[in-house]
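Yeah, one chain of the complex is gone here, protein chain that is, but the others are all in their spots.
We just call them A and B in the order they show up, numbering each chain from 1.
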Amino acid sequence: MQWESWSAFWDMGGAGAFVWGSYGVTFALVALELVLVMQRRKDTVKRLLRWRRAVGKDGSGRLGAAQLESEQ
Amino acid sequence: MADGLNLEKNHMNVKPRGPSLFRFAAPQMFYPLAGRLAPWFAAAALVLTAIGMWLSFFVAPTDATQGEVYRVIFIHVPAAWMSMFIYLVMAFWAAVGLVMNTRLSFVMSQALAPTGAMFCFVALWTGALWGKPTWGAYWVWDARLTSQLLLLFLYFGFIALTRAIEDPRRADRAGAIIALVGAVNVPIIYFSVKWWNTLHQGASVSLTKAPSMAATMLAGMLVMAFAAWAYTLAVTLWRVRPMILERERHTEWVGEVLDRERGRG
Partner (left out) sequence: MLSTFFAVLRRDLLLAWRSRSDVLVTLAFFVIVVCLFPFGVGAEPNQLRAIAPGVLWVAALLACLLSLHRLFAQDYADGTLEQLLLSSEPAVLWVLAKVLAFWLTTGLPVVAVAPGLALLLDLEQGALPVLALSLALGTPILALLGAVGAALTLGLRGGGMLLALLILPLFVPVLIFGAGAVEAEASGTGALAHLLLLGGGLAGALALAPLACAAALRISTD
């Protein structure tokens, strides 16, 4: 172990702001990306379910071509 | 457009359970596969990050010349590697899409782009924070930094173009072209910037790292690089799944998936 104390660890030889600023922003961005990806999945599922209700195909089954065209 | 869609689907229905890996090129095969694989990659990323952080902060020794601030290297270098590598993979999938006419490849390249841009930004950000205490400036117009910045712009261009085009067929192909044009230009940009940089040796900052790097430092960097790989795989697979649903929304199997989702709440 090379750190004498926790405060020495956080201080990083005087460069704490730079080191922790790097790691902090990186992990914040990773967390943000994960949240956005999960959010997008939820939004897509919700939107597609609504879309299926709108075209009257609530249950399973393939849409007719005519309905498809009118939807687009 | 609907014609093309049906054509392709029929083509895929011919052999949905082929013996080769190619059967996963069919969206209805790939969707559940991606869902099964992603958590494993995410877990691997978590474990590797934990190991990497332990190596970076508790095993790797203090650098003789730079002190503790060099520990930024353990995310800076993997992020820079990853940002370049992801662009190449993106261009690869774009080329596969154009040649083989597989829509899944285009979706893959579009799902990779945001993560690549994120790593690109991380590399620039950590580079700036590392630069301030070591060279006294957040930014110098060094060849590597400048190319990294231009790479970020290339990512932005790709993302903006594919988002701006509403017709997915056109968006796929247009994005693929710009990804390939960018990939051809990346080495040209790098060498031109390097040439420019040697002519304008203004600040005369040497960015060459110490030749002898402790083995533990290298190990920490590699483990973090593998963590970045695993993370990229996980997040890309997660991002690809809703994109597939969106594009295949007219098909039966997506209907079944959605019914299951609704049942879940």
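Here, contacts are C-beta pairs under 8 Å (C-beta built on N, C-alpha and C of every residue); 3 or more make two chains touch, one makes a residue touch a chain.
From a predicted model like this one, the values you see are computed outputs, not experimental measurements.
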| item | value |
| --- | --- |
| Touched by the hidden chain, restricted to displayed chains | B |
| Option touching the unshown chain, where B:64, B:160 or B:218 are the choices | B:160 |
| Selected from B:36, B:170 or B:262 as touching the chain missing from the view | B:170 |
| Positions on chain B contacted by the hidden chain, ascending | 150, 153-154, 156-157, 160-161, 164-165, 169-170, 173-174, 177-178, 180-182, 184-185, 188-189, 192-193, 195-196, 199 |
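Heads up, the rule we're going with is that only the chains that are shown with their structure count from here on.
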| item | value |
| --- | --- |
| Contact set on chain A toward chain B in their complex | 1-3, 9, 12-15, 18-19, 21-23, 25-26, 29-30, 33-34, 37-38, 40-41, 43-45, 48-49, 51-52, 57, 59-63, 65, 68-69, 72 |
| Chain B residues within the chain A interface of the complex | 2, 57-58, 61-62, 67-69, 71-72, 75-76, 79, 114-115, 118, 121-122, 125-126, 129-130, 132-133, 231, 235, 238-239, 241-242, 245-246, 249-252, 254-256, 258-259, 261-262 |
